[in-house]
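Here the complex is missing a single protein chain, while all its other protein chains stay put.
Note that the chains take the letters A and B in the order they are written out, and that residue 1 is the start of every chain.
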Amino acid sequence: MKRVIYLIILIGIITACLPACLKKDSYISQSEIPVVKEVQLDKYPLNKIFPNPKTVTINGVDYLQSQLPVGDYGGRLITSTIGEGPKTFNPFTAKDATSSQMANMMYDGLVSMNPVTGDVTPKLAKSIEVKGNKYIIHLRRGIKWSDGKPITADDVIFTWKDIVFAGLGNTSVRDSIIIDGQLPTIEKIDDYTVVFTVPKPFAPFLRILSNPIAPKHYFTSIPNWEKSFDRILATTINPKDIVYSGAYHLKKYVPAQRVVFDRNPNYYEINLDNKKLPYLNQIVYLIVGDLNNEILKFEGKEIDTITLRGATVARYKAKEANSDYYIYNLGADTGTMFLAINLNNRKDNKGKYYVNPIKQKWFADKNFREAIDYAIDRKSLVTNIAYGLAEPLFTSESLNGIYLNKSITGHNRDLSYAKELLKRSGFYYGKNGFLYDKNGNKVEFDLYTNAGNTERESIGVMIKQDLADLGISVNFKPVEFNTLVNKLTNTYDWDMSIMGLTGSPLEPHNGKNVWASNGPLHLFNQRPVGYSVDDRLSWEKELDYIFEQAALKLSFDERKVYYDKYQQIIYDERPIIYLYSPTRVVAIRRKFKNTYPSTLSGVLYNVEEIYIEKAKQ
Amino acid sequence: MIKEIMKDKYASIAFIILVVMYLMILFADFIAPYSKDFSDRNQSYAPPSKIFVIDENGKFSRPYTYNYKREFVPELYQAVYTLDKSHKYYIKPFNRGEEYKFLGLVKTNIHLFGVDKTGRLYLLGTDINGRDVFSRLLFGGRISLTIGFLSLFILFPIGLIYGGISGYFGGWVDNIMMRFAEAVMAIPSFYLLIILAAILPSNMTSTQRFTLIVVILALIGWSGFARVVRGMVLSIKNEEFVSAAKTIGASNLRIILKHILPQTTSYVIIAMTLSVPSYILAESGLSFLGLGIQQPDASWGNMLKEAQEYINILYRPWLLTPGFLIFVAVLSFNLIGDTIRDILDPKGKIRE
Partner (left out) sequence: MNIIKYILKRIIQTLPLLFIVSIISFFIIRLSPIDPLAELRLNPSISQETLQKETQRLGLDKPIPVQYAKWASSFVRGDLGVTSSGERVADKLKERIPNTLLLTSIVIFMTWLVGVPLGILGAVFHKSQFDRLLTVLSSIGMAIPSFFFAILLLIFAVKTSLFPVGGLTSFDFDEMSLGGKILDLAKHLVLPVTVLFTISLSGLQRQMRANMLDVMDSEYIKFARAKGLSEWQVIFKHALRNALNPLITLLGFEFAGLLSGAALTEYVFQYPGLGRLILEAVMKSDINLVMASLMMGSIMLVLGNLLADILLIITDPRIRGVGK
């Protein structure tokens, strides 16, 4: 009996499998490419000129007036932040992007930026006059902190003098405006006018004025505020105690889950009907641990806007026409993916070389670096790893950078040219097909990246193969992220490494940490802190000079000459070989109006102007 | 014992599955049509090859397949695969492909099956780098299915000797040794595992990394095992044959090794089969966090990591196969472990 049952089950399984095994071929070549219907969608055209808000004075109050269409009030927007959530709500101690983002919701700066052109526009400041080395700031009259105290010159002086210049909290802003060892000075003219004086003309300074302004009376009301500065606006604060100036303020922070912001009813921006902004009652940031979870939350309709990456774009693009969201392809993003080569030729304090001297010789050889560059198949990287959502990159400025050197057009993969270059430097091929240097050493080195990042791991695998075509043996070693950074910035014991950095598309000077020979992120030839020997390579010297000079020029055209040169040097010398620059694609639910996503600023930069049509609330 | 295992329905199936799995990984080079590093970068995330046995005229034919052609459709931001019907590739038994060393000894290029050089046969599709998932599963199995066993071979001697000495001598020796073991046990094992895996020096070859992960897995398991052995030794050492051995003047070490530890054999065998699965799972957990076996090497854990992305689960289900294999292997070990326990310890006297 039992056997019969088994037999029946077995036959059942076989018949179930048969159709799968006995596939019938046919003449018709099944085209699996779905027909793409270009659906006319009621989207905002991209790169439309974004109208800057204007200043209007009503009853002695200098309001900021949005120039976008008037919308309906109410509703909420839910978005996400990836990682562990904010560590503080103090904009001056924040050291990570999420904390800064949250803090900046509540604290406006003197200036802001046009999301399309990147031009500086006034925010808390009504206007700014630049006279030589002097920046005269005229503040708005009649605008107030959330507790009703006026926002005045005292707050500006307090912020810059007592916090920033004094070096409290995160000193990065302070360090970036030290010019020739000197800080700018700040002076109060009257309650609504302050003057900054910089020691020399300094181009990046204007943008730095977007640094938030702190409420003096609130900060100083905290006993011993300077000593306990790190604890001001800590995440454990009672939201009711916060004094703020921004469009939204903290309602509730639920650790590891979400940050909820409520509307500021007394914000100083108004719409064309002279009614107070913002429109939305609430902004919720869900704290999500990783990209995968974020996508799931968007799919589950738990969040309203998302930056789409890689393969996910295809899915949502295909479904866009019948969905409740729009997809915007914003073009090149600010991030860059690159391969860094360790040019370090120094010894540690035990007299041991950081990099094996045999390898040092290869890496110091410009031909060798160029050969590596020519061996890399960027096209495949873009199609396979970035799913076509990227552009091959050859410059150190990202493709949306306003200082991008457009004369650098790059090259295709060219193995024979790469081999030619190697031959010129005395490399030769052994019988086994491997590459040897002129001293007979087999060319073999380590390639690092951070483990757990599928994108970079796959790049590593591909580059390993690319270089194998040159006869080079690459030991590809993904290591834990923190370990890798320790190697790059501390122990210097690496050969090549795949990394990504986010630069500033508007201000190349922010890349000084990477390009200045004593910069803390001068990865490819990192010098220890306090290193005093001048062993700069000739082109490193040139870079130092360029970065020093370019910051002192104020006009775009003058600066462009310098920054074009710097990109050319990096392209020629190839201490860092750029691979590709991802494209930024965002999705926003359709019910939100007045959204003007841009590659420079993303989606939520004008959150106070975004609204939901009444009918859809 | 195998006879007795085969008597049990579930265990016999499990046993056969495991034997097949281990044979497959032993002959991985021969069975796999490709090596673990073979990649065709124009075939990233290609779906499994379609194999036809009935040709376009409706006649039976030797099994054949077509290559995939990849086209990037910019409007869709997507690479689309279509069958390239211009050339049929017949699947040939004992096909000549990449060269390898059979069982690490004989150089050959004969694979169990395959297609001509320009053809591509992907039984289970490819991964992001265009590598054959089926072949990588076989090579990954080598790591995933042996890592647990190897750590047991480190862990058990340590645990046996540690527990044996501690239990046999008793007194302050026992006290100190057990406090130390308890301290190790008191650290939650998963966190200890991550901490240890994170310390691994980065400039290691993949073999070294593999070995060290084995050692780490062992470092975590020994203390619990040692404690149980010590408990058993405590009761065994008072038995007559031990005092008899003492009176003949046998050395302490000899008594522990020759007389006491052999008494714990059945426990050791049970504990071994029951703990292999937990090591397979531990490896996959480590790889999930990026701390286990690293690319370009394959293990079921790090292959599964690629599959966890939402889009991959939806559109590339073949990437889930390593998860399925982990499941089958672990389940089989559990079933066999249960049966062995019933055989060696029918009354359930031995506790973990």
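We take it that a contact is a pair of C-beta atoms (placed from the backbone, for glycine too) under 8 Å apart; a residue touches a chain by one contact, two chains touch by 3 or more.
A quick note: this is a predicted structure, and the numbers were derived from the prediction, not measured.
Visitor: Looking at the full complex, which residue from A:245, A:483, A:525 or A:583 touches the chain that isn't shown here?
Guide: A:483
Visitor: Can you say which of B:61, B:82 or B:334 touches the chain missing from this structure?
Guide: Within the whole complex, the residue contacting the unshown chain is B:334.
Visitor: If the missing chain were put back, which residues of chain B would it touch?
Guide: Per the touch rule, chain B residues meeting the hidden chain are 8, 10, 179-180, 182-188, 190-192, 194-196, 198-199, 201-202, 277, 281, 284-285, 288-289, 304, 308, 310, 313-314, 323, 326-328, 330-331, 334-335, 338, 342, 347-349, 351.
Visitor: Considering the entire assembly, which residues of chain A contact the chain that has been omitted?
Guide: Chain A touches the chain not shown through residues 78, 84, 87-88, 93, 95-96, 167, 170-172, 174-176, 230, 234-236, 252, 254-258, 260, 284, 286-289, 293, 296-297, 299-302, 480-491, 499, 501-503, 510-511, 513-514, 520-521, 529.
The definition used in the following text is that only the chains that are shown with their structure count from here on.
Visitor: Report, in whole Å, the distance between the mean C-alpha point of chain A and the mean C-alpha point of chain B.
Guide: So the centre of chain A lies 40 Å away from the centre of chain B.
Visitor: Within the complex, which stretch of chain A touches chain B?
Guide: Where chain A meets chain B, its residues are 21-27, 29-34, 36, 38, 292, 295-296, 299, 310-315, 317-318, 377, 380, 383-385, 387-389, 446, 448, 450-454, 457-458, 460-462, 464-465, 475-480, 483-484, 487, 493, 585.
Visitor: Quick one: in the complex, what on chain B touches chain A?
Guide: Residues in contact with chain A: 39, 41-42, 44, 50-56, 58, 71-83, 85, 128-130, 198, 202-205, 289-291, 294-296, 305-306, 308-312, 314-315.
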